[in-house]
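A single protein chain has been omitted from the complex, and every remaining protein chain is retained in its original position.
Chain naming follows the written order as A, B and C, and within any one chain the residues start at number 1.
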Amino acid sequence: MPVRLIDSLASTEPLAEIFSDRSILQAMLHFEVGLARVESRLGIIPQAAAESIAAAANPDAFDVAALSRNTLRAGTYGIPLAKALTEIVRSRDASAAGFVHYGATSQDVSDTALILLLKRAQPLIESDLTRAGQALQKLSEQHQHTPMVGRTLLQAAPPITLGLKAAGWQAALHRGRNRLTESFAQALVLQFGGAVGTLAAIGDKGPIVAQELAGELGLVCPDAPWHTHRDRLATLVCACGVLTGSLGKIARDISLLMQSEIGEVAEPESQGRGGSSTMPHKRNPVGCAVTLAAANRMPGLVASYLSAMVQEHERAVGGWQSEWPTIAAAIQATGIAAASIAEITEGLSVDSARMRENLAATGGTIYAEKAMILLTAELGRDKAHQLLEEATRKAVSQHCPLAKVLTEMPEVTKHLHPTTIAQLDVPEGYLGSADSFRLQQMRATLPAKTPVEK
Amino acid sequence: MPVRLIDSLASTEPLAEIFSDRSILQAMLHFEVGLARVESRLGIIPQAAAESIAAAANPDAFDVAALSRNTLRAGTYGIPLAKALTEIVRSRDASAAGFVHYGATSQDVSDTALILLLKRAQPLIESDLTRAGQALQKLSEQHQHTPMVGRTLLQAAPPITLGLKAAGWQAALHRGRNRLTESFAQALVLQFGGAVGTLAAIGDKGPIVAQELAGELGLVCPDAPWHTHRDRLATLVCACGVLTGSLGKIARDISLLMQSEIGEVAEPESQGRGGSSTMPHKRNPVGCAVTLAAANRMPGLVASYLSAMVQEHERAVGGWQSEWPTIAAAIQATGIAAASIAEITEGLSVDSARMRENLAATGGTIYAEKAMILLTAELGRDKAHQLLEEATRKAVSQHCPLAKVLTEMPEVTKHLHPTTIAQLDVPEGYLGSADSFRLQQMRATLPAKTPVEK
Amino acid sequence: MPVRLIDSLASTEPLAEIFSDRSILQAMLHFEVGLARVESRLGIIPQAAAESIAAAANPDAFDVAALSRNTLRAGTYGIPLAKALTEIVRSRDASAAGFVHYGATSQDVSDTALILLLKRAQPLIESDLTRAGQALQKLSEQHQHTPMVGRTLLQAAPPITLGLKAAGWQAALHRGRNRLTESFAQALVLQFGGAVGTLAAIGDKGPIVAQELAGELGLVCPDAPWHTHRDRLATLVCACGVLTGSLGKIARDISLLMQSEIGEVAEPESQGRGGSSTMPHKRNPVGCAVTLAAANRMPGLVASYLSAMVQEHERAVGGWQSEWPTIAAAIQATGIAAASIAEITEGLSVDSARMRENLAATGGTIYAEKAMILLTAELGRDKAHQLLEEATRKAVSQHCPLAKVLTEMPEVTKHLHPTTIAQLDVPEGYLGSADSFRLQQMRATLPAKTPVEK
Partner (left out) sequence: MPVRLIDSLASTEPLAEIFSDRSILQAMLHFEVGLARVESRLGIIPQAAAESIAAAANPDAFDVAALSRNTLRAGTYGIPLAKALTEIVRSRDASAAGFVHYGATSQDVSDTALILLLKRAQPLIESDLTRAGQALQKLSEQHQHTPMVGRTLLQAAPPITLGLKAAGWQAALHRGRNRLTESFAQALVLQFGGAVGTLAAIGDKGPIVAQELAGELGLVCPDAPWHTHRDRLATLVCACGVLTGSLGKIARDISLLMQSEIGEVAEPESQGRGGSSTMPHKRNPVGCAVTLAAANRMPGLVASYLSAMVQEHERAVGGWQSEWPTIAAAIQATGIAAASIAEITEGLSVDSARMRENLAATGGTIYAEKAMILLTAELGRDKAHQLLEEATRKAVSQHCPLAKVLTEMPEVTKHLHPTTIAQLDVPEGYLGSADSFRLQQMRATLPAKTPVEK
């Protein structure tokens, strides 16, 4: 199912399908059928009624437009659904009509339907995260020794490796994914509480029906109904927010590295991807743009969800009614960001030659710290600092490599060997613990027992 | 067109239609046809080409699913549209194909399409605001003299009138509506700048084409293209946020007044409206719930829009791409809130007898301030305060009307005449400037020349 | 240290103190001294230098006003601090000056200082959460059998128990607290990476210095520096947001129950607490107001923090610089909410008689569902529903108890025994699984081994 145009940069197709009318209807019917089955099994309603309900629960039999209109009138999704189902059941088996939605409240069916939809969304997002994680791991290993300019406040700084950079991306993605998985595990719980969360309509059978119904639907059974306690879902939306923030950071970095003037990496190229209507030569960071768009929207969506948490008594007036569009948008934003980063990282072109050129283009000023350390050992910090400030200023103003400037300063050459100065701007000579930190991060992202290296 | 289930509490049907695939497609074609017409009129492209383009611009001829998919690949809405239109034109008049979208960039067509959609949304929202405004005005006049409990921090306080309360709602709605109208006026401007906002592809004809195109589309022509300057749209989204906040305040008040224990007003009743699946007797504040839901979501949507404002150079990577779903959600949230408040206020039941009962039920403690003022004139503030504190404490603990307690305090009766004490808890006697403030607010919301009273 | 007036409703004193100038300064000095100690121990800097640095690191020696001004000029907190410390060290031991802040970057000191402050904040917040949790547990046990009106969309609904309601509050608070604790554990990690996260200035000693420094400061040592990966802190801020949302829900409920017209509970009373300047008798829900204020602000603070996550390359331009005020506000908002809820729940007055009165005041319409179930067994759902709708309507319009109305309906009395009808509105007879759900939630909040009941 294609994404609507208005959302075409904001969702993947499979996730858009999950929040489609038919999918929502089906999930609500799934709840009603499951409830009838369990209640008949436990002798609360007749078995024949459960069968009639199951038989009637065919999405094609529903007038979705009417359902939507009636939802607005009712102020809740579940009542029109239960009524429509009841009418269909009645038309086939009048005696069963009274057992539709038995003991449940409207929020039971719509909350549980939402949870069932989220359960379907989880593997879709996680599979893209797996792809991205594997791609980043490969990238980090392949470029373990590829030096590039480190950049702080967008200014050239001492060198790092692409391997370290990718490992940082991957470690954050991995942490974010773990939190997402954990928050899905917390959130995928049944909602079933009846009018006020006591399930009084089914006497003392509340807990057993809940237990069985959760099993029937493949969900966890919570300690109690949670109509106005939305912290589990809020935590899930937050996990989406944090993860999308980390994906946005990757996209920001890649889009910056793709700048024409930097050109160190590029998004994969393919037909119709990232071109420009007016500039035939362009290769735009469209996956980054889509990811950054998601990262732009998520904080507001998280805020909306959190704002809705302050829900009144046993059923909210306003907070709850605001949730569906927000959570659907949040899940889809996370999904499109994950899919985009997967696509980008799997097909990323790396121009390591350009990385070296950009290192060289700094004229070695990024090694001033290194030179200072070398001189400090000989001259003390103050003198070293003063010499380096002078040298760097000259290097910048005269567009002359720092190493060369230093060679012309007697106070420097008195203390540093020409080879030392000559090797000042070899990036490999000033990577510090880049690879240790790379390895430590990669190890942290691996499954417990798998050794990352021999 | 029915609202999708996921959005069924979050939009009106007419607003949902505006952001439908077909409507968006039509708006984009509207731009392309308008551009071709203007460019042919100004001799930039052949007249025959413009005619072929206009003839080809039939929404039915487009594969919307493909358009949506290609949008994601392209990272922008305009390129796939321009390509698809070009192909349709080519199939009918090959010589015209090169003149589709001539001189424009993809963002020109999608931004202008968005503006055209917003232009259609404006009267829909405003007409509901007019209904709500008129209903509130009537309510305020009808209940000019209807006393009710004032409530601060949800505690009973001195009396107000429903007329004053309604006037406050109406004044805020009126201010919010004026800001909305003003911000629509600012925002409904053409976008037309070509690749980088210089319209270089059409030589020096940029300004004249822009001027004519704006006229053709019924939009204002801005000083310059505004691809990465989104302040006008941001201001519109903010105006939606502020207005929806004010509508939410009305809904909060009404839902509180509708509480079973208070019961002073009620939303209109009608078939299928606000019932409960488990409680046949209930009359839920569903219009309030839907309005409060909108007010819950809007702050996050505003934040998302503002976050997207920091757009790079001549075309953003991320910020711009995030806008469509946010602005569509914001407009629809505002619209459903306006429609709900219109419906609620037009059909609001007022139980003024219950209002008097609730006033009486306070036992007169809400007039303690009044009593204190009366006594202060006689005894000085400190003594008066001390007496009142004692009296109020007794009134509350003994569930005895304050007036009665005061009658039994010699220090009070020495100074206050029995009639004065007896009339202490007549609400009309302690309304202060309620009606002046009511009238001043009502006057401020009227069109300049219309006198509100003789 | 008193809270500033501007924040006086937004922080507790101990938390305000944590983010005071002196506390921040001390935390930054703590880092610098720890770093010097570790580096001297590992032979990177002379031991004498470490001692001089430790001796110089006296907050009183610093000009905080200058520090603040220089921070704005430098665009970062760490540089002015390192410079000022260097000057003080130099004035006492010139040879040590060059070893201040050795190998570190400005963000290392300020990020780690922030973490040290957060570490101090954790027990303060958690201790209030413990108080609130214990109070709620007690409340839930004491009121295990106290019936009260259930309320959905602010309308009277079938009964619940206060015990169940309190258990729901406690379960949500407990889950929120666990998430907070877990996210503190994740977040309390050292920051130490040097200019670009490679610690190149100290050769290959980065990991060992980091390890030792973390130990010195009582923090966890992360896999790698995380200058531009803020997901751990973002998760902490989110956990604050979710928890504060749950606290806000408690406050909303209590403030609603405190309404003059409902009067079922009240915040504790004490001198100067919650009075009104104009209404001497009032007992305002001030703890609720302060908690709800925190819950109002948190979603926006969370959004701000998440928005800042998209940080550039090895050091951000903008995102990082925005964090301090946001995280300080978030922690303080969470803390004041926790403290307020602790105070409220510890001293909550419960008026269970009023609860029964409010149950009675519904005229039994809240038992319509129960009556329907009883009649359905006899007459089938449709007939039962029709009778109940009629009866309820009559009960409401005639202000007559539902049970009485039913007694007058032959179709009802034919099937239901008078005693059954008479007991219709005994709340204890329609509590369903209230106590099971209460118990299950209470059990879930207890430490693993402690049995809640024999």
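By our rule, contacts are C-beta pairs under 8 Å (C-beta built on N, C-alpha and C of every residue); 3 or more make two chains touch, one makes a residue touch a chain.
For clarity, every value in this text was computed on a predicted model and none was experimentally measured.
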- Note on the structure: Given A:Asp63, A:Glu389 or A:Glu428, the residue that touches the chain left out of view is A:Glu389
- So which of B:Gly133, B:Gly197 or B:Gly335 would be touching the chain we can't see? B:Gly197
- Message: For the chain left out of this view, which of C:Leu164, C:Ala201 or C:Ile341 touches it?
- Response: C:Ala201
- Item | Sole contact to the chain not displayed, among C:Thr228, C:Ser304 or C:Thr345 | C:Ser304
- Message: Considering the complete complex, identify which of C:Gln134, C:Ser322, C:Ser352 or C:Thr407 is in touch with the unshown chain.
- Response: C:Ser322
- Had the left-out chain been drawn, it would touch chain A at residues 149, 151-158, 255-256, 258-262, 276, 278-286, 289, 299-300, 303, 307, 358, 361-362, 365-366, 368-369, 372, 385, 388-389, 392-393, 395-396
- Note on the structure: Residues on chain B facing the left-out chain by the touch rule are 75, 95, 97-99, 150-154, 157-160, 164-165, 167-168, 171-172, 175-176, 179, 186, 193-207, 223-226, 228-232, 234-235, 238-239, 241-243, 245-246, 248-249, 251-253, 256, 292, 295-296, 298-300, 302-307, 309-317, 369-370, 373, 376, 380-382, 384, 430-434, 436-438, 440-441, 443-444
- Message: Using the document's contact rule, name the residues of chain C that touch the chain not shown here.
- Response: 2-10, 13, 19-21, 24-25, 64-80, 82, 101, 104-106, 194-195, 201, 248, 251-252, 255, 270-279, 284-297, 299-305, 307-308, 316-322, 324-326, 328-329
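The rule is simple: only the chains that are shown with their structure count from here on.
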- Message: On a CA-centroid basis, which chain has its centre farthest from chain C's?
- Response: B
- Given over half shared residue numbers means same and under half means different, the chain B/chain C interface is same
- Message: Rounded to a whole Å, what is the gap between the Cα centroids of chain B and chain C?
- Response: 31
- Message: Residues of chain C that contact two or more other chains, please.
- Response: 151-154, 157-158, 256, 299-300, 303, 307, 369
